[in-house]
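Shown next, in structure tokens, is the structure this report addresses.
Right, subunit A next:
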Amino acid sequence: MLDIILMIIIIVSAILALIQKDLLKAAILTGFSGGALAVLFQILLAPDVALTQAIVGAAIVPVFIALAVKKTQRGDA
Partner candidate 1 sequence: MNELIPLMVIVPMMAALLISAFSKFDKVIRIFAFVVAICLPIIPLASNYGLHFFGGYQPIVDNVTNIVYHPAITYSFSFLQQIFIAVIGILTFLVVFIYLTKYKKVSGPYLFLLFMGTASVTALILTDDIFHMFVFFEILALAQVGIVAASSIDYSYEMALKYMILGSIGSPIMLLGIGFLLAMTGTVNVTDIVAIIRGGLLDITSPVFLLSLGLIFFGWLYASGLPPFHTIKSGIYSKAEPHGAALLQSFTVISMISIVIIMFRIYSVLPIFEVLIVLFSVIAMILGVSLALTQTDFRRMIGFLAVGELGFIGLGIGLGTQFAITAGLFQALNEIVITALLFIGFGAIVNATNEVDTRKLGGLLAYHPKVGIMLLIGGLAMAGVPPLSGFQSKLMLVQASLSCGYPELSILTIMVSIATFVVFVKTFYSMFLRPKPHDLEVVDKDVPRAMVFAMAVLLLIIIAFGLFPDIVTNGISSYVGGMLQ
Partner candidate 2 sequence: MKLYDQIFYVVKKFKELFSPGPVTNADVSGSITAEIFLIVSLVIASLLLRHVSILLAGLVTFILAIVLISNIPLIPKFKIEQEDSLEKMLFYAIIVLGLIVVFLYWGGTLV
Partner candidate 3 sequence: MAETQLAVLFTSIALVVIGLYAAIFVDNIIKKIIGISFIEEGANLFIVGIGYKAGGIVPILLPDMDPTWFASNASYPLPYGLVLTSIVIGASTLAVMLALVMVLYRKYGTLSTSVMLADTSKQEEYDE
């Protein structure tokens, strides 16, 4: 049951990230999607992939995007 919930979280947060007006919120929602994907990898019996994805998808990618947003502009214009 947990896996289905995770998949729903992944897809919904992906869609929400793309319809945000605020790019910082979009970055955080990308992190949500990546983190849920990491937990899903753990359920799919791939602990090593889950560790990497947890670092990359839930921390590095949102931080990169947030940095880029900070250096450019926050609103979606």
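Regarding selection, all candidates are chains of the complex that A comes from, given by their letters.
Note that a residue touches a chain if its C-beta (ideal position, glycine included) is under 8 Å from a C-beta of that chain, and two chains touch if they have at least 3 such contacts; residues count from 1.
Quick caveat: nothing in here was measured; it's all calculated off a predicted structure.
When you check 1, 2 or 3 against subunit A in this complex, the one that touches it is 3.
Listing the residues of subunit A that touch candidate 3 in their complex gives 3-4, 7, 10-11, 14-15, 17-18, 23, 26-27, 30, 33-34, 37, 40-41, 43-49, 52-53, 56-57, 60-61, 64-65, 67-69, 71-73, 76-77.
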